[in-house]
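Of the protein chains in this complex, one is absent; all others appear in place.
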Amino acid sequence: MFDYTEKIREIARRLLQEKKVDGIIGFKKGTIPMMNQPVFITSPDRVELLHWDSWCGVNLANYLPKREGRIGIVAKGCDTRSIVVLSQENQVQRDQLYIIGVPCRGMLDRRKVWEVVGSADVKGIEEGNGKVRVWGNGFDLKLERSELLQNNCVICVHRNPVVFDELVADEVEEQSVDRYEDIRNIEAMSSDEKWNLFQEIFSRCIRCYACRNACPFCYCPQCFVDESRPQWVGKTIDRTDTLTFHLLRAFHMAGRCTDCGACERACPVGIPVRLLTKKLEKDVKELYGYEAGVQLDERPPLDTYKPDDPEDFIK
Amino acid sequence: MAEWEPKILAFLCNWCSYGAADLAGVSRLKQPPNIRIIRIPCSGRMNPKFILQALRKGADGVWVSGCHPGDCHYIEGNYYARRKFALFKNLLEYVGIEPERLHFSWISSAEATKFAAVAKDVVESVKKVGPSSRLIKREAEVE
Partner (left out) sequence: MKRLVLTKDELTAWVRRMTEGVKVFAPVAVGDYDEFRLVDSDQADLIRWSYQNTRLSPKGLFHPQAERMFKFSTSKEDPEWNILKEVPKDFSPRVIVGMRPCDAAALKIMDVNFDTPEYKDPWWVRRRKATTIVGLACTSPSSTCFCTSVNSGPFDTKGLDVLLVPLGGGRFLLEVVSERGEELCQQFGPGGKEADSEAIATYEELKKKAEAALVPIGDLSPFKERDMLEFFNSPIWDEVQFACINCGVCTYLCPTCWCFDIQDEVYESEGCRLRLWDSCMFPLFTLHGSGHNPRAEKLQRVRQRFMHKLKYYVDKYGQGVACVGCGRCVQFCPVNIDIREVIRLMLVQCECAV
C-alpha cells in the first residue's frame, strides 16, 4: 500500500502539469502518528506533500460538495461510492472530477492500537507484510494488521473504487462477509434491551457534531439541529435530545450511507454511530434491494418507489 | 382511579383519511376519543421529525394515514411516504420504541368504517404497552 504514495504523486504531477485539473484533493502526512491531513494541492511543485498509508480514513468526498472547477481526488472504494451518491444528488458533477482510485485493504483504527498498547501516546508506527510495529514510552510491539482494521473496513465489500479515471494499483480481492451480524443481534433484543443499549451508547455524546461534519452527505445549508422555529431538538446533552439528534442524523443517511466509517472515526468519545446507519443500510437492502453509491444512473431509494414495495406494516 | 387513556396523535391526509374521519363522525360511528388529528396535505408531507416531535411531546402513540396506493391526489406522494415510513418505523423499533406505538394505514375518504375500526385497533394496541416513557422530552437532564 505504501508504494501508492509515489504513484499518487506521479498522477497528480501529470494532471497538474497538463492542466487537466485545477487542484487535487489528497492526504498529506499527519503531524502525529496514525493521522493524516486532507490537503488541496494546486501546484505541481507541491505534489511531494501527497501521502498515502493506512491512516487515510477521512472520506475525501466530504470536500467535494459545491466545489467548482475541475478536481482531482484520491479516493478509496467507499469514497468513490460517496462520489457516486454526491453526483446522483447533484452536489458534484462526475465530469468535473478526475478520480484517482485507490484499491484499499482497509484503513486502521487508532483506537484499536491504543487498546492494545494501553496508552494513547504512540510515538511511532510502521507497517509491512501484514504486521504493524508500534512503539512509545515503555512498549514496542508487533501487531497483526488485520486486527487493527476499522470496524467498517472489516466488513467492507467494495474495497475497489466503483468509479475512477485511473487506478494507482491493481485491484485488490473483494471480501465476501456477513455485514449485518451485529445488527441482527440487536434486532433480536426486546424493546427494553434495545432502549437500554442505545441509552448507554449515546450517553457519552458531547454533541460536537464531528460525526455529522465528517460525513460527505451532511451538506445541508442548515442542519435540523440549528433550526429554531420550530426547534426539533434541544441543544444540550440531555439524553432525549442526543438520541433525537442521532436518530435524525442516521435517518438522513438512509439509502445514501456507504459505510465509509468517517463518522465513527471522527467521534472523540468512541460512540459506535454506525450501528444506526448500518441498520438503515440493511433495511434498504432487504426492502428495496438497493446498495448506495454503486450505480451512477440509479435514483437513490428514497427518491423513487415501486408500486409493489413491501407494505405489510400498513393497515 | 379512572383507567389510563392514551393520547394518540394522528396525521391524516387531507384527501382521504381526514375525510374518512369526518365521515365516520357524521355517520355517528362509534370510535375511541383518544385520537388528536393533524391534517396534512398528503402522507408524502410527513417528515420523520413530526413523528419524533409527537413522541417527544408525550404522545403515547402516533398514527399516520394516507390514500391507498394508486389513489394519491398528487399521483405518487404516498409511494414515497411508504418507503420513508418503513425505514423510520424500523429504526425507531430498533432503538427500543415499542412497535405498538407506531401505526400506518391507507384509508380512503369513503372508508368511514375502516377509519373507525383502525382507530379502535390503534388505541387498543397502544393501551397494551401503557403510557409512553421513552423519548419524552422533559426538563433537560444536564448536570
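The chains carry the letters A and B, assigned in the order they are written, with residues numbered from 1 in each.
As a convention for this text, contacts are C-beta pairs under 8 Å (C-beta built on N, C-alpha and C of every residue); 3 or more make two chains touch, one makes a residue touch a chain.
On a predicted model such as this, the values are computed, not experimentally measured, just so you know.
Novice: Out of all the chains shown, which come into contact with the hidden one?
Specialist: A, B
Novice: Among A:Val92, A:Ile183 or A:Ala266, which residue is in contact with the omitted chain in the full complex?
Specialist: Answering carefully, the residue with contact to the hidden chain is A:Ala266.
Novice: Among the options A:Arg145, A:Arg207 or A:Lys282, which residue touches the chain absent from this view?
Specialist: Reading the full complex, the residue touching the unseen chain is A:Arg207.
Novice: In the full complex, which residues of chain B touch the absent chain?
Specialist: 137-140, 142-143
Novice: Given the full complex, what residues of chain A touch the hidden partner chain?
Specialist: Against the left-out chain, chain A lists 30-32, 35-40, 58, 62-63, 111, 114-115, 119-121, 123, 136-137, 204, 206-210, 212-214, 226, 234-238, 262, 265-266, 268-270.
The definition used in the following text is that only the chains that are shown with their structure count from here on.
Novice: Between chain A and chain B, what's the gap in Å when you average each chain's C-alpha atoms?
Specialist: 35
Novice: With touch defined as at the start, can you tell me which chain B residues reach chain A in the complex?
Specialist: Counting only chain B, the residues touching chain A are 48-49, 52-53, 56, 69-70, 76, 79-80, 82-99, 103-106, 118, 121, 134-138, 140-142.
Novice: What residues of chain A sit close enough to touch chain B in their complex?
Specialist: 186-187, 191-199, 224, 230, 232, 234, 236-241, 243-244, 247-248, 250-251, 254-255, 276, 279-280, 283-284, 287-288, 301-303, 305, 307, 309-311, 313-315
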